[in-house]
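Just below is one structure, and these are the notes that go with it.
Missing here is one protein chain; the remaining ones are kept as they sit in the complex.
Coming up: chain A.
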Amino acid sequence: MKKKKNKKIGDVIGKNKGKSWLYTGIVKDHFFHPRNVLLDETNYQYDGKGIAGNPLCGDIMALWIKVDPKTQKIKDCKWRTYGCASAISATSMLSVMVTEKGGIAVKKALNLKPQQIIERLGGLPELKFHCSVLGLDALKEAINDYLKNKETK
C-alpha cells in the first residue's frame, strides 16, 4: 500500500483539535509492527508487573519489566494492550523509550510524562492522549511492584 504523506508529524498538540482520524507514520508503524510484545508469559521472568485501564473504557495495558540490580536501569520491557491503534502504538513506543540506549533508571522512568510519548509518536489526536497516559500508569505500577518485591527480598 502506498504510504500517504503525513502532515501531522511533529504535531504534538493536535492542530486539528482531534477531529482528524489520521495517525502519524510513527503511530502506524508501531501499530502494524508493535515492538516488545510479550506473547507468552509462562516462562518470562520479570521483576515487576503493572496493569492499567479497564475493559469498560476500552483500554487495558499490561506491562512487565526487568531491572538491572546494579545500575537500577530497566533492561527489558514487555507489554500487551487491549485497545485502539493509538493505545497499542503508545505502549509500544513507551517500551522502546525505557529500554533504548541501555535503558533508563527506574527513578527516572517514574518521572516520564505523557507528552514525551506523544512527542516521540509525532503527535496523537487530542482525544487519544489518555491512551499514552494509561501506558505510563502501567509502567509506574510495574516499577512500584519491582520496588516492593526488592524490599521483601
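Keep this in mind: contacts are C-beta pairs under 8 Å (C-beta built on N, C-alpha and C of every residue); 3 or more make two chains touch, one makes a residue touch a chain; residues count from 1.
One rule holds for everything that comes next: contacts and distances are computed from a predicted model.
**Student:** One chain of this complex is not shown here; going by its UniProt record, which of these names is it: "SPW_0924 family protein", "Putative tricarboxylic transport membrane protein", "Cysteine desulfurase NifS" or "Carbon-phosphorus lyase complex subunit PhnJ"?
**Tutor:** Protein name of the absent chain (UniProt record): "Cysteine desulfurase NifS".
**Student:** In the whole complex, not just what's shown, which of A:84, A:105 or A:133 touches the removed chain?
**Tutor:** Hidden-chain contact among the options goes to A:84.
**Student:** Name every residue on chain A in touch with the hidden partner chain.
**Tutor:** For chain A, the residues touching the absent chain are 1, 18-21, 31-32, 34, 37, 39, 51, 53, 55-62, 79-88, 125-128, 130.
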